[in-house]
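All protein chains of the complex are present and in place, except for one that has been dropped.
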Amino acid sequence: MDTDINLRRWLDTSLPGLVDELEKSINSGYHIEGGDTLSISGRDEIYKILDTILGVLFPGRYSPHKPLQKELHYFIHDSLRHIGAKLHRHLDEIFTYYCRDRKENCDCRQRVDSIIRILLTSLPKIRRDLIEDIHSAYDGDPAANNFDEIVLSYPFIEAIATHRVSHLLYKEGVPIIPRIMSERAHSRTGIDIHPGASIAPGFFIDHGTGVVIGETVTIGRNVKVYQGVTLGAISPFDKEGTPRRGQKRHPDIEDDVIIYANATILGGKTVIGKGAVIGGNTWITESVPPGAVVYSNC
Amino acid sequence: MDTDINLRRWLDTSLPGLVDELEKSINSGYHIEGGDTLSISGRDEIYKILDTILGVLFPGRYSPHKPLQKELHYFIHDSLRHIGAKLHRHLDEIFTYYCRDRKENCDCRQRVDSIIRILLTSLPKIRRDLIEDIHSAYDGDPAANNFDEIVLSYPFIEAIATHRVSHLLYKEGVPIIPRIMSERAHSRTGIDIHPGASIAPGFFIDHGTGVVIGETVTIGRNVKVYQGVTLGAISPFDKEGTPRRGQKRHPDIEDDVIIYANATILGGKTVIGKGAVIGGNTWITESVPPGAVVYSNC
Amino acid sequence: MDTDINLRRWLDTSLPGLVDELEKSINSGYHIEGGDTLSISGRDEIYKILDTILGVLFPGRYSPHKPLQKELHYFIHDSLRHIGAKLHRHLDEIFTYYCRDRKENCDCRQRVDSIIRILLTSLPKIRRDLIEDIHSAYDGDPAANNFDEIVLSYPFIEAIATHRVSHLLYKEGVPIIPRIMSERAHSRTGIDIHPGASIAPGFFIDHGTGVVIGETVTIGRNVKVYQGVTLGAISPFDKEGTPRRGQKRHPDIEDDVIIYANATILGGKTVIGKGAVIGGNTWITESVPPGAVVYSNC
Amino acid sequence: MDTDINLRRWLDTSLPGLVDELEKSINSGYHIEGGDTLSISGRDEIYKILDTILGVLFPGRYSPHKPLQKELHYFIHDSLRHIGAKLHRHLDEIFTYYCRDRKENCDCRQRVDSIIRILLTSLPKIRRDLIEDIHSAYDGDPAANNFDEIVLSYPFIEAIATHRVSHLLYKEGVPIIPRIMSERAHSRTGIDIHPGASIAPGFFIDHGTGVVIGETVTIGRNVKVYQGVTLGAISPFDKEGTPRRGQKRHPDIEDDVIIYANATILGGKTVIGKGAVIGGNTWITESVPPGAVVYSNC
Amino acid sequence: MDTDINLRRWLDTSLPGLVDELEKSINSGYHIEGGDTLSISGRDEIYKILDTILGVLFPGRYSPHKPLQKELHYFIHDSLRHIGAKLHRHLDEIFTYYCRDRKENCDCRQRVDSIIRILLTSLPKIRRDLIEDIHSAYDGDPAANNFDEIVLSYPFIEAIATHRVSHLLYKEGVPIIPRIMSERAHSRTGIDIHPGASIAPGFFIDHGTGVVIGETVTIGRNVKVYQGVTLGAISPFDKEGTPRRGQKRHPDIEDDVIIYANATILGGKTVIGKGAVIGGNTWITESVPPGAVVYSNC
Partner (left out) sequence: MDTDINLRRWLDTSLPGLVDELEKSINSGYHIEGGDTLSISGRDEIYKILDTILGVLFPGRYSPHKPLQKELHYFIHDSLRHIGAKLHRHLDEIFTYYCRDRKENCDCRQRVDSIIRILLTSLPKIRRDLIEDIHSAYDGDPAANNFDEIVLSYPFIEAIATHRVSHLLYKEGVPIIPRIMSERAHSRTGIDIHPGASIAPGFFIDHGTGVVIGETVTIGRNVKVYQGVTLGAISPFDKEGTPRRGQKRHPDIEDDVIIYANATILGGKTVIGKGAVIGGNTWITESVPPGAVVYSNC
């Protein structure tokens, strides 16, 4: 009890100074996260928008209750409107903030409308691509018993569906939001696909934990990848030691390639040719011709 | 404001057509997730049942409030009843749906009762196995200070407890549900154990991220595994290129084996003999005799 | 319907015996989780305290609503008080329980006050270290566009912020709680840092999935690490086969070292010298001199 | 502890029979609430629809967060769509059920669409009436400081807004739902207005607890009523003692009437003439001419 | 901003003393609500138990989701068990507390088991009585269209169902809990029935707001009551001015009586004879013979 009273007294006398010190630390030096104008900092809003988008692509998969067949029309319409309204608010805020913050001559705010239109009208195409991805998963995994099992339980589906949405926003120049989306999928699946990566339909990642796909990767149709595969940069820095921001740093993977578990493929000039098979545990920093089969020398 | 009004008008005129297109895409071509009869699509129901089962095995570990000692009896009885009632509903639905969907001559619905009885009466055995697993963790990890720490914080416990439940349902032929259970553990722990794998008690996985254990793996008593280990197939396809569904594709691990981090062991004919030690970063596609020690040649 | 009635009758007749068996199993043999006195077993309480601490370090990042600028002062003061009160309760319980449980001559309960004071007064220092970590991330990753993106989306931030808190509690001898904190970060990020590891500021882990950093690791300033890196023990056992609890088992990493993806560095006597570069997929069990560059021989 | 075990044993042996008895009681004799087809029984769905409607009439008043000015358009559109979709589902269910239940020759299901259209297109008129009601409240209550205070705190507003919605549905012949709506307002405000009552705009009830307004009441413009006023039937039964279902049983109140606290006005032939003032605690079963002032003789 | 800082400083300096003053006020003089041993103080637990009981009496009426027909058996069994377990905990606590508090020679704790058995085995009888009450409502109210409407929307149902449960607990001598149950119904319906009142089946209260039924009231079969009726005491005090605790203070109402709105019937020796009709607004302090009709003299 005595110690308890001592703690109370210490809190009463010490907290005022400690609070001032922390407040000063937050307000000066480095003030993160956009002051009062930017409401995304909790990220939950972004997750909700993403879930609404994913819910249109696979109704019922990302919500506790599945819409009945006869409610489907209303469900889709409501969802699209909701996406439009919520994205409008957040894109408006985020473009306003980053323009002000950077003092750039910014007409980006005018692009908010255009981005929403592009996203909504792209959803049928994104869904078609995802159906191809599901076919690839079924054809590529002997453990898959039916499409439902894939949609309901494969982590890859969450990763690629999220990526196809975040990649579209990335291409339209939306700051931060695509990365927040991708990192949620990363956290849940262990699959880390940068929103910048360009991935054709028919893609499949089995198991997936530890997969890393870098910002400037391109991947062709019907490519299969296993757990622990890295498609990365040889070095993040150029010869002067400065980060190679905005440059092509990661490999190109052509159609029909298979990359087995824990293979590492690095470099912006590295091309894995159409139909090549890259064995597990390999380390590749140069191009591989079409149809080649590369084994690990371990 | 102008742009805002433009967006509104665009939504008013464009959404009706877009909704029709998406609805058609969902209803035709590929209609996933069992129409109105299958209520599991949100997966939350399955997670709740699993948490109730895990809650009986480790009371308080999977619920915000721990039952008091004197409430334990009521808590267990309530939980078992709840498991029975909820599983009955979902198994009934899921067997009905997959029978109808596949037009197979199905007496599986009659098995629902039997499956529930088997699961409930197996819980004491599952708990005994898990206690052995905890002992293995304590004996195998110098960082473990006590059993409580293992149960409360080791990701391995969630993975193996979930597996011992999902494996039982898998053996009884339950569709989809075992995989949904296993993939939740995979998402939370980075440990990917297929429900089909057969694992004896006294098992321990340290750290665990990136571990993959395939559908037809068997693991003996007192086996220890570290992060990044793959127990997989050499190829998912046979010589004709069709997926090897239902075949033995993954290795057998005998009693007392230790497999260090990032080792890869592949193939349905590969047997790791009793007491063998497989070093880190190794790549193994052939059997290893009992007692052998295999180092990486990297 | 018949089967349904059969199940009911079976539950009515079989559950009483089954409940007794499970209750006995829980109460005897191994009774986990501290009886009625220890309320942490659900772990949610620990997560809430951790989120409050992280919320003081990055206001708004770990709560759905961000405090307005003018509310910041109240927010911090409220948070610190809340941390103090909640930690007091749980530390008091946990020290009481483990003292009683172990029958050790325990004056640890008197340390509760002191631990809370140390934690609260350390928060400004922890925040300064984290700002250095963010600078390292920005300098080390070409894909990072600004600090906000790092704080809002990089999994590394959650891992290192959690670690800096759990490490402080670990050093003060708090049982179990630090590990519960660290394992939440592990689950969400795939980065497994033991609370015992000592990490200087300016640290950065890119991608992160599969990283394992052991209990007795030390890491110097401005070290960079990539996905899949293990800083581990050569063996958890000494020559007699007993776990090497409490001994130095893991390597020391000096300032300015870079360790690329999937490198494995093992052993308590292994030192990676200042400024060394460890290539991807390497396997290292002996010390590396300062400035050295080590490539994989695969 | 003994008693505790006794109770367990009693539950184990007695519950099976008790459950059978209760199940039989629920399934036979009187089986309420529409079997599996009628999902309104929990009433929460009806409350949510009502709150969405009220939210369109007074944005922000019935939801935790108020829409920003620039979000208002999206908010209204979303709300109207949501009302349409949800009402469609519940009206369809409820008409189907009551048709089946009553074996009447029912084309009422075809009326679902029409009812929804009438409700939605009536909302601007309902809002205009409510604005008149608010003006009456401001003019009639010296304690009212401004319109905001009335909208935010007067129980009358909830009662009359709910009534104007439930009355519309009542007129369209919707079963049960209007009464569920009205009774929520009754529970919260103590004001019991039957959905059948017809009330012109400019109505005001001060304090309101205990007010009862019967099914066949009509009320003219700018009528003011105080707490405890009953507008009721002389007797619910006709001379033969059977309930007078569907007959005119309650009074008509003409324009500009004021009825003070605890007055009771009964009978289907009773008319309170334009501009009359009915004093507190009066008991009136015959018509009162226009402009008359009636005092209590107590 | 200045004022803001002033407030902060005032809080820092003034709160410690203010907290001490309030803590002292709570701990001394009058210390309510049973210290740490009594967990009911938030009342939510009692409400949950009551809702579970009401849910067994009218499945689906008091829970968001209605059990399907085929789930009814499980639902009832689960509910009864849940009621048993939760009541056991709270009755045990509350009897322990009030015994300790009052220093009475208490064997009441032994009665906990017996009370639970009596409550559970009485549920079929309580349900039968409630069905009679519903019949009375249908027969007595011309505005009632069907039984569903009564069960789903009449406030009287909540009041009488709650009363039939709380009265049973009152008769068994349970402290406080019956009153907490009754007051929830009072709050929601405006009908204030003391748990002590004894009410035969076939009871009906129309509208109900303002009805007060005192502790020692008895009511016979098929009695109908309207809004604002008081069945009360002439005076709470005896001639010496001390409260007449435990004495008969309220009237007896025999079978088939009708009491119209706002009638007041007072006194422990007042008997309203079988079949009497009491008019609205009457004030009665003496007995009324069977079959009499009493009108208001106002």
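So that you can tell them apart, the chains are marked A, B, C, D and E in the order they are listed, and the count of residues begins at 1 in each.
Keep this in mind: a contact is a pair of C-beta atoms (placed from the backbone, for glycine too) under 8 Å apart; a residue touches a chain by one contact, two chains touch by 3 or more.
Since the structure is predicted, the reported quantities are computational estimates derived from the model, not experimental observations.
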Have a look at E:167, E:186 or E:224 and name the one touching the chain we're not showing. E:186
Residue touching the undisplayed chain, where the options are D:25, D:162 or D:189: D:189
Could you tell me which of D:22, D:94 or D:123 touches the chain that is not displayed? D:123
Identify the residues of chain C touching the omitted chain, counting contacts across the whole complex. 68, 71, 74-75, 77-78, 81-82, 84-85, 88-89
Absent-chain interface as seen on chain D, which is shown: 56, 58-66, 68-69, 72-73, 76-77, 80-81, 84, 88, 109-110, 112-113, 116-117, 120-121, 123-124, 127-128, 131, 134, 139-149, 151-155, 188-190, 206-207, 209-210, 227-228, 261-262, 280-281, 296, 298
Chain not shown, touching residues in chain E: 3-4, 6-7, 10-11, 14-16, 18-19, 21-23, 25-27, 29-30, 32-36, 39-44, 175-176, 179-180, 182-183, 186-187, 190, 192, 194, 196, 209-212, 214-215, 228, 230, 232-233, 236, 243-247, 249, 262, 264, 266, 281-283, 296-298
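In the analysis below, only the chains that are shown with their structure count from here on.
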Given a C-alpha superposition of chain B onto chain C, how large is the rotation in degrees, taken in steps of 5? 120
Euclidean distance of C-alpha centroids - chain D vs chain E, Å: 25
Can you check how far apart chain A and chain D are, centre to centre, with Cα atoms defining each centre and the answer in Å? 50
Would you please write down the residue numbers of chain B that are in contact with two or more other chains? 4, 68, 73-74, 77, 81, 84, 88, 190, 209-210, 228, 262, 281, 296, 298
